[in-house]
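Excluded from the complex is one protein chain; the other protein chains are retained at their positions.
Order of writing sets the labels: A, B and C. Residues in every chain begin at 1.
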Amino acid sequence: MTSVYGRLFQVSTFGESHGPAVGVVVDGCPAGVRVEVAQIQADLDRRRPGQSRLVTQRQEGDTVEILSGVFEGATTGTPVAMLVRNADQRPGAYDHLKDVFRPSHADFSYLAKYGRRDHRGGGRSSARETVGRVAGAALARRWLSDVYGVEVLAWVQRVHDIDGHVDHDTVTIEEVEASPTRCPDTDAAQRIVEAIEAARRSGDSLGGVVGFVARGVPAGWGEPVFDRLEADLGKGVLSLPACKGFEIGSGFAGTRLTGLEHNDPFIAEDGQPRLVTNNSGGVQGGISVGAPIYGRAAFKPTATIASEQSTVTVEGDDTVLAAKGRHDPCVLPRAVPMVEAMILLTLADHALRQQAYT
Amino acid sequence: MTSVYGRLFQVSTFGESHGPAVGVVVDGCPAGVRVEVAQIQADLDRRRPGQSRLVTQRQEGDTVEILSGVFEGATTGTPVAMLVRNADQRPGAYDHLKDVFRPSHADFSYLAKYGRRDHRGGGRSSARETVGRVAGAALARRWLSDVYGVEVLAWVQRVHDIDGHVDHDTVTIEEVEASPTRCPDTDAAQRIVEAIEAARRSGDSLGGVVGFVARGVPAGWGEPVFDRLEADLGKGVLSLPACKGFEIGSGFAGTRLTGLEHNDPFIAEDGQPRLVTNNSGGVQGGISVGAPIYGRAAFKPTATIASEQSTVTVEGDDTVLAAKGRHDPCVLPRAVPMVEAMILLTLADHALRQQAYT
Amino acid sequence: MTSVYGRLFQVSTFGESHGPAVGVVVDGCPAGVRVEVAQIQADLDRRRPGQSRLVTQRQEGDTVEILSGVFEGATTGTPVAMLVRNADQRPGAYDHLKDVFRPSHADFSYLAKYGRRDHRGGGRSSARETVGRVAGAALARRWLSDVYGVEVLAWVQRVHDIDGHVDHDTVTIEEVEASPTRCPDTDAAQRIVEAIEAARRSGDSLGGVVGFVARGVPAGWGEPVFDRLEADLGKGVLSLPACKGFEIGSGFAGTRLTGLEHNDPFIAEDGQPRLVTNNSGGVQGGISVGAPIYGRAAFKPTATIASEQSTVTVEGDDTVLAAKGRHDPCVLPRAVPMVEAMILLTLADHALRQQAYT
Partner (left out) sequence: MTSVYGRLFQVSTFGESHGPAVGVVVDGCPAGVRVEVAQIQADLDRRRPGQSRLVTQRQEGDTVEILSGVFEGATTGTPVAMLVRNADQRPGAYDHLKDVFRPSHADFSYLAKYGRRDHRGGGRSSARETVGRVAGAALARRWLSDVYGVEVLAWVQRVHDIDGHVDHDTVTIEEVEASPTRCPDTDAAQRIVEAIEAARRSGDSLGGVVGFVARGVPAGWGEPVFDRLEADLGKGVLSLPACKGFEIGSGFAGTRLTGLEHNDPFIAEDGQPRLVTNNSGGVQGGISVGAPIYGRAAFKPTATIASEQSTVTVEGDDTVLAAKGRHDPCVLPRAVPMVEAMILLTLADHALRQQAYT
């Protein structure tokens, strides 16, 4: 029950980083959504390792195969299963991790939970699990775009202490993709490249913040009380590996404003209320108001680093670990399509919910 | 489907601020949990308006009545329904809000969603809705305490720019409750009182940050992928009125550390791994590790303020609004038991899930 | 999690037969459904004990109070809570059942499950639990009728070996309600009255079959695979106390036909396919086809009887039990509104699901 997300637009992901395959079953995608493998593949390629020297050098083609639910180029309304074979498995590369708990990784907690674990590459806790999310979200992206004109975009807002200047109202996908850092601020991007390479050289890693925006969401999505839009967006994004914080609109910084400063006045525009400012982040009372929905997510520095760290073996003895293998010194660039995926899946779910009642 | 929370420990809340009653049905509370009305009432009293001069002066007894699921002082395993009558209704007090959208409130979004709304006091978007959550969480608190020794505690960490110094490892309920601010830092508490009173006098409002900790959670709660403990805790807390951000462990600040600084080394203690530091906030790979789970939530300044604000009428005309009625100039002190409630409900749900598999 | 039904039109029921109250929270009822307490009350009165000499003589007013979710005579889209106080409690009347397991009742199974039980009148296993279902279904009935013109009707088809002749295509609510037996076949109804009274006199009880029809359901409701309309209707009806069988369309009898006899040919009518026969019961491939949906449900004879029966005490000793108290010698007449309730709740849920995708 842990790998199923959504109530109406529902994805069920599967697969370990070093098993035969990863993938997803999308149940609840409306019928008639045009499906182009190339579009899904393009989203997967943004998530893929090895795409630039900034990220892990695992070489994985991540070629997606559609197994069901598509007929004559469009969804039929039945489950869409998508499969990506794991190509560049090197299970032996993880033998040195079999008997030791990597600090701040899921090794110990999985063993505590299940009484056993698949030590190869983190198994299910690996970022490779997000392949299924991204593939499923590609369907959501197409449907939300075609039917509602919704556009979802994320970017690297900050790495370590290097902050990008990004206007969430105007930033474009082209600006984001212009740099392998996915930071659309050119100056910051350059410094981020240097910082990531320095971290790699020193056997260390960096964290940071991803910004996101959803444009074109009509007023009325989201639900009162438990399934507020910010609650469900938060859950989706916080379920990503290494994510430790989420905020919408003015977020934590907005708590330093007074009500008079923070409230978003309405003005009439063509007889309709429009927000003058948007500290709300496009959501009021848990429901969208027609303004851009934006926020930020915190990603901790990658846990797997080459430097030596103190830890404990499964037998309970103190030891020292220095990770081998190919790892991201900074997950931020690859986290961008993952954040988009969770925003898209959440919005698609709420779009269907709203359709149910109207 | 919007007012049901949890998968195994499931609460269904109901009620508007100015209707006949608010309440909750708890389905999935284990049998045999001792139920003392006085304990539930005590939690409700912490949430109640009128408890100090700092919060809204609505006088509500908030007397809880148990309607089902309890026999001879303990739960039977069947649904526990709890009811709180609304005593101090003054629906007429809201007539001036009938035709106008309050800025940054749920007036416009509810109307956009449902095509109608109950304008009396915010209806379902009112903080009064949380009565049901707190009552349901009182059962979770008792069960988690009796069976696992889990203790959940929240406090006011910051109001506006007044930051409390609080050690999440040692802070006690007595220290929190010592001040009507619920800030356990005595100096900060005094300045917070002054700031809130100043805000009230000037027709303004303040936001801030609530800190929380859950002690005694064993290793193994939480699930991989979508239902990670931080994702579900985040969803629960972000579903509270006025909450706009959530972080666990080191959160956003932790993204300014490197991996080497941020990782939590293990040391062996009685043959078991123990965290030397706890930047993880007690959760790794989405699963608890046996260390305290802690984090913070951002609450925006109260939207309803006495000062004049520009807004629009339901007919689409520009107007100016100055709210009347009795409102909290700062929701933070009352948000404390609400945050505890969502932490408790989420942990109880995950405790049951873990029991299912062992 | 056991007392919540439905995915989008969701009811959460609560209450024991001899506790303070029973009731329901309806979450997911669309906004704008007109609510008349008298209509809900009328459905509850059909379910109520004491309405005729045929059923149990417990006198319960079953007066419904609406606690939330209704404003100015219509639903607001937020949860509708409804409460019925238990008036005619005589807990002492059940003291003789405290230490003994009634045969074919839920006494032993509840104790085995929960380690404790509320022996008063069966607690949650009592038919009194269905008050919440019927109240919630009254909203579904109104909405389905107003928006889709759907009419749901049930009746007593058979009691013991007395079979009524009823045409599911033409039977009316007036014909059903003309007799306290709720069997619309006048001759059968008279014989059923005599059979039930004879059973009461001899300290015995009778079972039988309830027939049902849903008219006006458009083509397209229901979903492939697990949530087929007959599967969800079956679950709903089989969840009623004493129900041990469910069939749709030709059901078990249809298995004695060949494919050529059983298949429903299509003919064109105004360019649309129409069924010539309806052995399918209005559902093909789990999805409605626009023809009447009809079927039957089996209700076992009431377990609680005045005659002596062999059983066992909670201490594990053999004993003999003769039930006291006021019991239905035949549950069939009162089962009719309960079956309607489950059909209505299930259809409302599937109507919303279909709306979600169109």
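Here, a contact is a pair of C-beta atoms (placed from the backbone, for glycine too) under 8 Å apart; a residue touches a chain by one contact, two chains touch by 3 or more.
Computed from a predicted model, the values in this text were never measured in an experiment.
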| item | value |
| --- | --- |
| Which of C:S104, C:S145, C:Q190 or C:Q355 contacts the chain that the document leaves out | C:S104 |
| Hidden partner interface residues of subunit C, rising order | 1-5, 7, 13, 101, 103-110, 112-114, 124-125, 129, 158, 160-161, 199, 203-209, 219-228, 230-232, 234-236, 238-239, 241, 243-252, 254-268, 271-273, 276, 279-281, 283-290, 298-305, 307, 309-312, 315-318, 353-354, 357 |
| Chain not shown, touching residues in subunit B | 7-8, 30-31, 77-78, 224, 352-353, 355-358 |
| Interface residues of subunit A (partner: the chain not displayed) | 1-4, 7-8, 10, 12-16, 19-23, 25, 27-28, 31-32, 65-69, 71, 74, 76-81, 83, 110, 113-118, 120, 123-124 |
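One rule holds for everything that comes next: only the chains that are shown with their structure count from here on.
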| item | value |
| --- | --- |
| Computed distance of Cα centres, subunit B from subunit A, in Å | 26 |
| Subunit A and subunit C, separation of their C-alpha mean positions in angstrom | 46 |
| CA centroid of subunit B to CA centroid of subunit C, Å | 38 |
| Contacts with two or more other chains, residues of subunit C listed in rising order | 7-8, 31, 77-78 |
